[in-house]
Structures are given as structure tokens and as C-alpha cells.
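Could you have a look at this structure, given as C-alpha cells, before my questions?
For this view, one protein chain was removed and the others were kept in their places.
To keep things simple, chains are lettered A and B as they appear, and every chain counts its residues starting from 1.
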Amino acid sequence: MNELVFFFNYVVVAGSVTGSIYAIGAVGVTLVFSIMRFAHFAHADMMTFGAFTVLLLTTAFPGAGAALGLPTAVVMLPLAMLLTAALAVGIDKTFYKPLRAHGVKPIVMVIASLGVTLMLQGLIRLFAGTSGESLYVDDRKEIFRLALPFEGARAPIVVTEPQVILFVLTIVCVVGLHLFLSRSRLGKAMRAMSDNPDLARASGINTNLIVAVTWVIVGALAAIAGTLLSLDVTFKPDLSFFLLLPIFAAAIVGGVGHPYGAIAGGFVVGFAETLAVFNWSVLLRPFHDRLPEWLASADNLAFVGTEYKIVVPFVLLVAILVWRPTGIFKGKVI
Amino acid sequence: MSTQQQQGQHEHREDLVAAPSRFPLREVVLFAILMAAILGVYAAMGAAYSTRMLVEAACYAILALGLTIQWGYAGQFNAGVMGFVALGGYSAMAFSMPVNSEFWASPLSGELGMVVLMALGGVMVVVGASRLHHLGVPRRLRTGLAVALALLFYLLVSARLGVVTEQIESQFGYIGGLGLPPWLGWIVGGALAGMVGYFIGKVCLGLRSDYLAIATLGIAEIIKAVLKNADWLTRGTATVSPLPWPVPGPGEVGFTLARALYFSVTAVMIVAIFLLLTRAYHAPWGRMIRAIRDNEISAAAMGKDINRRRLEIFVLGCILMGIGGAALGSFNGLFDPQGYLPLNHTFLVLVMVILGGPGNNLGTIFGAFAVYIIWVMSEPLALAVLELAITFGEGSFGWDAPTNLDSRALQARVFVIGLLISLVLRFAPKGLLPEKVKHHG
């Protein structure tokens, strides 16, 4: 029983946490892909920028959250979303739009986004350094322990406050995005442009407006994903490329250009990572006496060590590209 | 009639007009400036320092040539040059370091061999299982069986390997090298990089070019993670040194001469690669590659096996990166997996290529040397600028004075490289020495 609780804490909770973060990140990447048709490599650093903004604001007004009963970082999140959205629109205007107007190949846009990501990286780390920092500047991280009403279940289910916030915000994001894309005029126009940009233009849709709206959403989502990631553990300014791979893998597994696919893909990659580094020998402990010696004596039965975690999204990526390049949800662009 | 075709025809006409043979004024001027800069560095920093810079620049030129044929010839973007460089560096280390006879004499070497045999056996069983459909096994069952067997063998082998390698690490540090001449390691390094490139290319080259960028970025981080954490192979963060050179080392003939000798080796390599590439560029093979890059649809219509040609060029580029990385690794004399950074080993090379002129070998070599000199010389400059910024920052925002100035200076360079990439793409997309596109059909 305790082993199952352990499994729940270390796989179900941890996998959902990672999955949610990847899902929100992958939605951003997939939206850029569906509207502008290129893989946006600066997304991970936009996430970091969002989280860094939250850190700065939280440091500046450490007491702001207490008034509302929330961690200050969460209270500052909307402001950080706004700033990151502004940054995203600004980056597009300065660096991507001129290239787009020039009609360059998508791969040139990819390189441009790498240039942007290096600039962001350099700036953020110039000010933030490279070591981790907690977003809980003045607040305390609440930890909820839910004791189970079963005989013999001594270990409680453990969920931390940031994890609860994360689940709530993920659901809000997914529902909000769904309503936006299916109900609002701009959301539908985004889908139309993703379907067929030429026809969208011929229908009188102002594609420049749609591009700007996309960047606003992408920036805001990046700020959310980055902040949630930093809330769960700590703010780490040097994650960029380590974050990029699972997020791209999630977007591609789900089907590029497909927001719902990206959410599904995010959870697939998140759980795959968690399951791969989970030490399965824990679950075998109750059967210790009945197992063959070689299996019982193994005290680490994880598929990969945590230091090789990045292999997991890569393997998923390669597998999906080999067997089903359109992804689970049949993405449009390959 | 398609619009693309018409545009294509139009471009061709323009090219015919724009490519008369002329005196290479631009090339001469640029290389003269480069020469002057090198002499300036020699005058300011001394011969030993400057020659080291030249050798490193030469190694980077080999990397840049690898990237320029992928990006310039074929429009493939490799975002993981670092991984191929690191593989080359590892190979140079593994071949040239002396044999660890203690380890080979111990029973652990036999156990390691057993693990390798187990792994090979496992691979064969899995491959066999994946072909079971020839014997009438339903495909779904075959796939399931193959995946299950693969997982099982993977767990068994990795558990066994973990035990053996842990003992190797605690008793001997690492398994040591092969005690062979470094140049053999360079060649094998190229082959290793080519093999990884083949695998990545096979998966990605039929798809949009974005996927290749993502996959190469990923494989580079994975190669680095493996080299960093497989202590029994590489000593990981403990690093391996000193690596032997293919020419007499500084201990025998002094710094300047040893480095000059090393430089002549790399210079010969560059000339050889340059001549080979130039020939290939003008050969039917090169024309085909460029035809595919410029107009994939009509090239496919002409019956050219696009994916095969693409794979060839990608693997070739990776091989060059492996060789260049190996030469660079040997020269450094130190194998430190953590020293491989995307900035130094991927993006710096990218800047060299796009600034020099993608697809133009001469331009790429120029770009490699020019950018590397700026890169090396900017270090003291960046520190000075940073100190100024910090003084200003303290005065205006009360910023805490950072303690680790060096790492901050590194971040400033990250920013500058990023800015440089953006500016070149926007204002000089064809580089300083553009590829001279001729009529080709």
C-alpha cells in the first residue's frame, strides 16, 4: 500500500506536474508553428524571461501576496504575462517581421529565432546569473499531506501548494484556450489562418493582426509555463535547450499545429520522463521474498538515470518521426 | 504553368548576367584585412599566443566547412554542431591516450566484454524479432514483441553495465585509451560523427528542415550528457589530459614551433578539404545538390533521388565536424565534456558560416578566421565593457556587484553572438563573400 502511495507521489503527481508545464509550453510552440510555419527556438527563453519577471516583481513587492492569501509570485503572474507578451510582440516586430516580409524560407526563421534565444539568454543570465533562486521570496511553500483512510497506509499523499496552483492554472489555460479558439472571432481567424493563410487574406482577415494576437497569447502562455516550472522547484536561468527538446517533442508527438495535440503531447512526454526515471524496484519491495535473486537484489531499476532524462523526449521524438510524423492528432504541417 | 518555374527561369537569367568572370577584388581585400589583423595580433600578443589562436581558428574552419556544405550547399540547418565536435574530441582522446594496462589485466575487462557481447546479442535478438513478419507472424504482434524484447534487454544490459562500470570507476578511474596515433582517432572521430549524422539524417531529412534542427539540437545535448556522465569512458568531470599530439609537443620543441607544426597539419587538412569540396561543387553531384536546394519540386520531377543526395551531404558535413572536433580536442590537450558549449561549438561556427558566406568555401574559411580572431580578442574587451556596465548599474539601480565577472562576461558574449546572427540574417543574408550561383540545370 505504501508503495502505491509512493508511486502516486512520484509518478502520478510528478508526471502531471511536468506534463502540465510541457503542455503549456508546447501549445505556445505549436501556435507559432501553425500561424507562422516555423519552429520557434526562442520559446524556452521566453518562458525563462516570464519567470524572471515574476522573480523581479516578487522581490520588489514581497508582501503583495499575503493580502490575497496567495503566494506573491502568483499575484505577479498576470503582470509578467503582460510583459512577456509585449516582449514577444516586440521581438516579432524587430526580428521576425522584416524577414517574413522578405519572404525567407522557414528554416531562416528558425535560425533567426536561435539568434533571438541567444540574446534573451545572454541578457537574462547577465542579470540573473546562472544559479537557481526560489520564487518564494517572502512566502512559505505550503505542503499538503493527505493521509489515506486505509489500514496500513502510513505514507500520506503529498502535494505542494505550487503544484495545486499549477493544476488549477493548467486547467484554466486549457479551458480558456479552447473557448478562445472555438468561440471568439480572433480565435477562429487564427484557426482559419492556420488552415490556409492565402484564403484568410482573401477573406479580408488582417493577417498582421492575427500574428500579433498569436504572439500575445504565446508570450502569456510562456510566462505561465516558466513561472509554474520555477514555482515547483526553483527559478533556473540556464534551462533553455534542456526545456526546448521536451517541448518540441511534445508539440510533434501531439501533431504540429494542433493545440489540443500539444496538450496531449505535453502529458505524454511528461509522464514518459517520469516513468523512465522512476525506480521500479520500489514497487517490487513487497514481493521481495518471492522474486529471483538477480531481480530482488537490484536496488535501482530505473530505465535511465536522471542525468540522462533528456534522452527520453529525444527517443519519443525519433520514434514519432519514424512511425507517425504527423503526430497523434494528425498535425497539418510536416 | 507554375509560378515557381517562371520565377526560376527569371532567376537564371539574372544569374547569367551577374556572374561574369572578374578580378576577385572583394576576396583579395577581405583576405588582406584578415592578414593585417593576424599580424596585428602577433605584434600585440606574441608568437606563442597568436599561433595557438591560428591553430584553433584552423580547426574551426574545418567545422565551418562542414556546416557550410550542409547549410550553404543543401539548405540543411544543423543546430547541434557541438555534439559532433564532442564526438570527434572523444575519439581523439580515446585513441591517443596510453593503454590502461592495469584495467585490461583485471577481470573487469572481461566482464565489460561480456556486457558488450550481451548488448550485441540483445540487438541481434531484437532485430530478429523485428523481422518475424517474414515468417508469418502478424505485424502487430511482431512490433509488440520487438519492443518488449528491446526493453527487457535494455534493462538487463544497463543493470549489468552499471555494476561493471561502477567498479571500473572506483578501481581504475576509466578504461584508458588505445595508445594509437592521434590521427587515427581523428579519422575514427569523423566516422563516428558521420554515423550519428546518418542516423539523424535518415530520420529527419524527408521531413521539413525544422525537424532536423530540433533533432540535432537534441542529439548534441545527449552526446554531451553521455560523455559527461559515463565516467568509465571519459573520466567525466574529472577530465582527461594531457592528450598527445600528432606532431612534436611543446615539451620537445617549444610552444611556438610545436604550435606552428600543428598549424601546418591543420592547414594541409583545410587545403585538402577545400580542394575536394570545390571539385565536388562543380561536379555533377554538386550541381544536383544545389538543384535540389533551389527547387526541390523540379529536381524531384527530373527523377533525382532527393533524400539520398541530402543524406550524403549531411553525413559528409558531420564527418568534417567530427574531424575538426578531433583536431581541436587533441590541440586543447584536455578532454573536458563540460567544456563543450552550444555557444562556442555550435553558434560560433554558425556565425562564421553565415557571415563568411554560406555555400562559398573561401568565404567560409575567411569567416572562420575572422570571427575567431574577433571572438578571442573580444574577451578582454567584453570584461571592460561589463565593468563599465556594472559601475553604471550600481550607480543607477543599486545592483549587487556580481562576483563572478568571467561568467557574466560569457553571457554578454552570448548576447552579442545572438545579435550578430540576427543582424547578418537581416542585412547580409548571403554573407560577406556570397556564393556565386551559376546557371545549373
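Methods note: a contact is a pair of C-beta atoms (placed from the backbone, for glycine too) under 8 Å apart; a residue touches a chain by one contact, two chains touch by 3 or more.
Everything that follows uses one rule, which is that contacts and distances are computed from a predicted model.
For the omitted chain of this complex, the UniProt record lists the protein as "ATP-binding cassette domain-containing protein", which is one of "Imidazolonepropionase-like amidohydrolase", "ATP-binding cassette domain-containing protein", "Cytochrome d ubiquinol oxidase subunit II" or "YeeE/YedE family protein". Within the full complex, the residue among A:A67, A:A101 or A:A202 touching the omitted chain is A:A202. Within the complete assembly, A:A192 is the residue of A:L79, A:V174 or A:A192 that touches the hidden chain.
Contact between chain A and the unshown chain involves residues 185, 188-189, 191-192, 194-196, 198-207, 332.
In this text, only the chains that are shown with their structure count from here on.
With centres defined as mean CA coordinates, chain B is found 29 Å away from chain A.
Per the touch definition, chain A reaches chain B in the complex via residues 38-39, 41, 95, 98-99, 104-108, 110-112, 114-123, 125-126, 129-130, 241-242, 244-245, 248-249, 252, 298, 300-301, 303, 305, 307-308, 310-311, 313-314, 317-318, 321-322, 325, 333-334.
Across the interface of their complex, chain A is touched by residues 75, 77, 79, 151, 154-155, 158-159, 162, 203-204, 207-211, 213-215, 217-219, 221-222, 225-226, 228-229, 342-343, 347, 350, 354, 402, 404, 407-408, 411-422, 425-426, 429 of chain B.
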